[in-house]
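I'd like to ask you about the structure that follows.
For this view, one protein chain was removed and the others were kept in their places.
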Amino acid sequence: MAFVQNFPFMSILLSLFSGPLCSVLDGKWARRVNTAVIAVIGIMSAFVLKHVSAGQPYVYRMGHFSAPWGNEIRVGTLEAFMACFFCAVMLLCMLGGIRERAAQIEEGKQNLYYVMVNLLLCSLLALIYTNDLFTAYVFVEINTISACGLIMIRQTGRTFEAATRYMIMSLLGSGLLLLGICHLYAVTGHLLMSNIKEQVQVITATGRYHISLMVALGLMSVGLAIKSALYPFHAWLPDAYGYSTLSSSAILSSLVSKGYIFLLIKIFYRVVGIQAVRESKVVNVLFVFGIAGMIMGSLSAIKEENLKRMIAYSSVAQIGYIYMGLGLATDAGAIASLYHVLSHAATKSLLFVAAAGLAQASGGSDRYGDITGAGFRNRLAGVAFTVGSLSMVGMPVFSGFISKLLFARAAVGHAHKMLPTVIALAVSTILNAVYFMKTVIRIYTIRPVEPGREGENPGSGGTGRQSRGGIGAVSAIEVAEAEILPKETGRTVRLLEEPAKAAALVCFILLNLILGLNSDPIVRLIQGGIEMFE
Amino acid sequence: MTIFTCILLGFLVVCAIAASLSKKLLNTILIFMSYSLVMSIIWVLLKSPDLAITEAAVGAGVTTVLFLVTLKKIDAIIKKESAQEETDEQEGA
Amino acid sequence: MHWEYLLNNYEEAVAMILFGIGFSNLLLQKNLIKKIIGLNIMDTAVYLFLALKGYISGRKAPVVVDGVTRAEAYINPIPSGLVLTGIVVSVSVTALMLSLTIRLYRRYHTLDLDEITTRLKREGK
Partner (left out) sequence: MSRKVPEERYRKTFSYQFKAWLEGTKDPFLGRVEMRRQEAPPESKEEKERRERDEEALKARVYDLEHNFEMRIFNRLYRVFSILFCIFLVVMLLAAVSDLPAFGRGENPVNNEVAQRYIEEGLEETGAVNIVTGMILDYRAFDTLGESHVLFIATCTVLILLRRDGEEEQREGRDNDRLYEPKDDVILQTAARVLVPPILLFGIYIILAGHLGPGGGFSGGAVIGAGLILYLNAFGFAKTERFFTARTYRRTSFCALACYSLAKSYSFYTGANHIESVIPLGTPGAILSSGLILVLNICVGVVVAGTMYTFYVMFRKGGY
């Protein structure tokens, strides 16, 4: 066995170990450890990708016992690529939010933030690589709890409320997922994906336990869909993304839900078999809710007044795209969904970081009225936001265009779902254009002089301070805070004021361009990875 | 033994419904504690002593203690005199 | 579909009903503490289901006695192990939810999530 083949196992264990390590370090060292760990894992994954794309996918057993007896992880090109990509995005998100983290997280709790990030990375890696359903469940729980920690580390009432709603929805989802796994275990007697698939084929051939199998599939898909905020279950999402600290919003929107989606794709291909999935009704449910999410998410985004919340609602729409692709239940649909996972991860985190930059140039407020002309005050953020918007709308050259093209191509020739898909794509593109272009125009408009506005407070930005009185006390303090806040509604942010954020933005833009201009090899890689799933 | 299992299972369902319908939170938590205890007896009947020990220590023990501390924390703060009815409904204890 | 087969599996049916009760509590109760109780009921119902799948009537607990290692002597050990893992997960989640409840109550003096949301909307203005 080549030494490179140990790297996936090492990256999981390294990130797992760095969690407790960060809890005994202080904030500064925890940050260094965290950056180093993400970078090292990214490099290791790149080596694994190189190794696997030259040869065959392989199975790595965790312990002394092989196939049905012990745990296993499985490494193919798609897994290695996803791991590498997630590490890159996570590193950039962490780089982009250094200033916000320092301001919004209490001094003594800085190191706990890095504990959360490390364990989140570990759970994502484990979800990507695992070949065992129960392991997947355990790491789904780690993912949920650490994401909750990321939301509420900025301690304001809104984030607590958002975190509570998030936890309730996620726990409903994990309950359904676990029950689905139990049903599957009851009829197949295995927990390892490859063994379950063999058993499922035997069972389908005999025709027994058909209902249980379908119920298990339904429970697992609905559970994972709830956890990744598919449309009717998205109530927690805008608050959670809109009010948490910058790195958290970027990581949550670009990575957390993607881990669940990747697991769902693995379940479709490696556990139940895409053939059985196609024959079941479950995919139709996902398809319908995906389309509903695309439309409704965009409509809510148009109504939204707050920039970060608007981007969050746009996430609801994008998750809808991904589930629509999965709902097609064809290889082309899955490829389009996976590509959209990549493009959405790159674009949405770019938008969040850029929005923070714009808010920084507008006195810390990200309300619509205050960001007028912010593109002139913080030029790099303005350009980055424009790039992200164009990519989301689906302009050629950028990554969003390719994913929309892939979705349309996947829909063509599909018996019943072609027309709804194409119509939904068209409508949703127009809606996307409405709210993103509205914002882009707004940030490049020179602010008209409004004498009436001078006296108003520029929104309740700044650090949300915790207060312990009754409600009266709360509102009193917030009023006081608004008075203390400087009246400045805009200042020019120089390019190198925050080198880390500028570097992150430039890298994100490059990532977007790479995905947009150089899509063929990536699509081929995804296709190869999906074929390896079989 | 089958009859005993049936009785216990019935008790579980009754406990679950009672816990969700009871007006006072303290009652809910005590009912939930007995639910956990019955569950640990069922696990003995199902020949899983490991689970029985764990459930008795965790479900009936530590979890209930945590629930009770939480109740104390959310009641220790100022009681509302004006809206006593709602308070009674919400807080119990 | 043969509903009469439900009688063979009435234990599992009870577990599923418990799951339904817990699920609806988690979804419908206004009070956060009761939601958490619902969550616990739901989790234990799943564990009950899993443990029932491992039981084989007339066999002993999976602890080797007198060196007998025939598979026919003991029940299936796998579900027990999985449930053990699951219980740990559910106690951690419960503690997390309870501490969230305490923080919310400390700030908003209520356990009703809808009320908190309305209040937040008003504060935001």
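First chain written, first letter: the chains are A, B and C, and each begins at residue 1.
Just so we're on the same page, contacts are C-beta pairs under 8 Å (C-beta built on N, C-alpha and C of every residue); 3 or more make two chains touch, one makes a residue touch a chain.
If you're wondering where the values come from, they're calculated on a predicted model, not measured in any experiment.
**Student:** Name every shown chain in contact with the chain that has been left out of the document.
**Tutor:** Across all of the complex, the chain we cannot see touches A, B, C.
**Student:** If I consider the whole complex, including the chain that's not displayed, which of A:32, A:50, A:109 or A:438 touches that chain?
**Tutor:** The missing chain is touched by A:109.
**Student:** For a quick check of understanding: of A:77, A:104, A:135 or A:432, which residue touches the chain that isn't displayed?
**Tutor:** A:135
**Student:** Would you mind spotting which of A:153, A:237 or A:263 touches the chain that isn't drawn?
**Tutor:** Touches the omitted chain: A:153.
**Student:** By the contact criterion defined above, which parts of chain C meet the unshown chain? Give residue numbers in ascending order.
**Tutor:** Touching the missing chain: residues 1-6, 8-13, 16-17, 19-20, 23-24, 27-28, 52-57, 59, 61-64, 69-74, 76-82, 84-85, 87-89, 91-93, 95-96, 98-100, 102-103, 109, 112, 114-115, 118-119, 122.
**Student:** Taking the full complex into account, what residues of chain B touch the chain not shown?
**Tutor:** 48-50, 52-54, 57-58, 61-62, 65-66, 69-70, 72-73, 76-80, 82-83, 86
**Student:** So which bits of chain A touch the chain we can't see?
**Tutor:** Answer for chain A: residues 1, 6, 9, 13, 16-17, 19-21, 23-24, 60-65, 68-71, 106-109, 112, 115-116, 119, 122, 126, 132, 134-135, 138-139, 141-142, 145-146, 148-149, 152-153, 155, 179, 183, 185-190, 199, 209-212, 215-216, 218, 468-473, 475 touch the chain left out.
Note that in this section only the chains that are shown with their structure count from here on.
**Student:** Let me have the rounded angstrom distance from the C-alpha centre of chain B over to the C-alpha centre of chain C, please.
**Tutor:** Centre-to-centre distance between chain B and chain C: 13 Å.
**Student:** Cα centroid separation between chain A and chain C, in whole Å?
**Tutor:** The computed centroid separation for chain A versus chain C comes out at 27 Å.
**Student:** Going by the touch rule set out above, which residues of chain C reach two or more other chains?
**Tutor:** 22, 101, 106, 109
**Student:** Name the residues of chain B that each touch 2 or more other chains.
**Tutor:** none
**Student:** Per the contact definition, I'd like the list of chain A residues that touch chain C in the complex.
**Tutor:** 134, 138, 141, 145, 148, 152, 155, 157-158, 160-161, 163-165, 167-168, 171-172, 175, 178-179, 182, 185-186, 191, 211, 460, 466-468, 470-471, 474-475, 478
**Student:** Show me the residue ranges of chain C that touch chain B in the complex, using the header's touch definition.
**Tutor:** Result: residues 10-11, 14, 17-18, 21-22, 24-25, 29, 31, 33-34, 36-38, 40-41, 44, 47-48, 51-52, 54-55, 59-63, 75, 79-80, 83-84, 87, 91, 94-95, 98, 101-102, 105-106, 109-112 of chain C touch chain B.
**Student:** Enumerate the contact residues on chain C facing chain A in the complex.
**Tutor:** Going through chain C, the ones touching chain A are 1, 19, 22-23, 26-27, 32, 35, 39, 42-43, 46, 49-50, 53, 78, 82, 85-86, 89, 92-93, 96-97, 100-101, 103-104, 106-109, 113, 116-117, 119-120, 123-124.
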